[in-house]
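First the structure, in the form of C-alpha cells, and then the observations on it.
Shown here: the complex without one of its protein chains, the others still in place.
Moving on to chain A:
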Amino acid sequence: MSEKNLPVKADDGDHGAVEVAEPIADPGLEPHEYRIQDIDPKAADRVERQVATMFTLAGLLSLGACVAYFAIPRDATLVFGPLSGNANNMTLGLTLGLALFLIGAGAIQWAKKLMVDTEVVEYRHDANSSPEQKADIIGGFQEGVAESGFTRRKLIRRSLLGAMGLLGLPAIVLLRDLGPLPGRALYNTIWAKGIRVVNDVTDRPIKPSDLIVGQLVNAAPANLAPLQEESAVEYQNAKAKAAVIVVRIKPSEIRTQAGRENWGVDGILCYSKICTHVGCPISLYEQTTHHVLCPCHQSTFDLADSAKVVFGPAARPLPQLPLAVDSEGYLVAQSGFTEPVGPSFWERG
C-alpha cells in the first residue's frame, strides 16, 4: 500500500486526515481463545453428530417432498382452527423448506463450531495502478493512437463519429410501430346521442323509476356489450373510457352548473366513473354527503355539485354525461361526453 493511501495525511491538505492509531497504540489482534470443541474431542464429536443429523434429516425431507407431491391430492385442504391451506402446497413447501434450511443450518454449524477459527490477516493493495503500469499503458495507448492516425486524420475521425451518431436514428425510428399515434382517441368514448344507459352487470336499460333517491348504479353504454363478441380488446378499451355512475339525488340538494340545467332527469345525474387523477374507477359513494371517493388515491368528488373535487390529488371534476329519456322511458345520453374522460394529458388544453 503506498504512502498516500495510508490514513496518515490526505494528499491535498490536512483536512479529514489524522493518524488512526493515535492516541492509543494498536495492541494487535486479541489472543485467540479456544472453543470447547477445540479442547474436548467429545464436544467436537457431539457437534459432528448434530451436523450429521441435520444433513440426514434434510435428505429424508427431500424424499418426503417427493412423497407429498404424489400422495397428497392437489385439492386437499388442511384446517387449523380459523386458518386453512392447500395441503399439497403446505406439505410440499414444509418438507422442501425444512430440507433446504437444515442443509444450510448444518453447514453453518459445521463452519462455526468445527472449522478452525483462528483469524487470518491478508494485506490490501492499492486500487490504482502503479506508476510503471501507468507508464506502460499510456505509452501503448499513444503508440496505438499514432499508428491509427486517429487524431491526425480529421476527415476519418469526423465522418466516423457522424456515422455512429446517425445510427441512433434508425434505432429510435424502428420503435415507431410500437403503437398508433394518439390522434383523437382520448377525446372520444362510445357514448353518443340516444345511446341507452344500462346496468353494467345485468346489461338492462334503466328507467328513472328504477332508481330511488340516494341510489348509485354502475352503468355502461348499451353499445358496449355487443363489442365483446367482436373484439375483446376493443371491448376493454371502450369500457376503460365509457364506464359511468348514475346517481339519484334529491333535486333540492343539487347545485346545477350554468349550462347543465337539462342534463339531469328528476335528480338523476350521470358522471364518468374514471377518475380524472390517474384513471382508477371511482366507486365509494357516501349517500348523505353525495361524495364519491376514488379508492386509489382518495380523490373525493361532490356529485351534487357537478362532481367538483372536494379533497385529494385530482384536479378536475368528473366529466358529466347529459341525460334524457327516450320514447320508451329509458335513460339515454343526450350526446357523448363534452370533454375527455380520465386522466389529464398535455394536449388536452
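By our rule, a residue touches a chain if its C-beta (ideal position, glycine included) is under 8 Å from a C-beta of that chain, and two chains touch if they have at least 3 such contacts; residues count from 1.
Please note the rule applied: contacts and distances are computed from a predicted model.
Enquirer: What is the missing chain called in its UniProt entry, if the choices are "Cytochrome bc1 complex cytochrome b subunit", "Response regulator", "tRNA-(Guanine-N1)-methyltransferase" or "Sn-glycerol-3-phosphate ABC transporter ATP-binding protein UgpC"?
Expert: "Cytochrome bc1 complex cytochrome b subunit"
Enquirer: Taking the full complex into account, find the residue in A:I39, A:V79 or A:V121 that is in contact with the omitted chain.
Expert: Answer from the full complex: A:V121 touches the omitted chain.
Enquirer: In the whole complex, not just what's shown, which of A:G59, A:G144, A:G162 or A:P182 touches the removed chain?
Expert: Touches the omitted chain: A:P182.
Enquirer: Write the list of chain A residues that the hidden chain touches.
Expert: On the chain A side, contact with the omitted chain comes from 1, 4-7, 10-18, 20-30, 69, 74-75, 85-86, 88-90, 92-94, 96-108, 110-112, 115-117, 119-124, 126-127, 175, 178-182, 185-186, 200, 218, 220, 228, 232-233, 236-237, 239-241, 243, 273, 277-281, 283-284, 295-299, 309, 311-316, 342-349.
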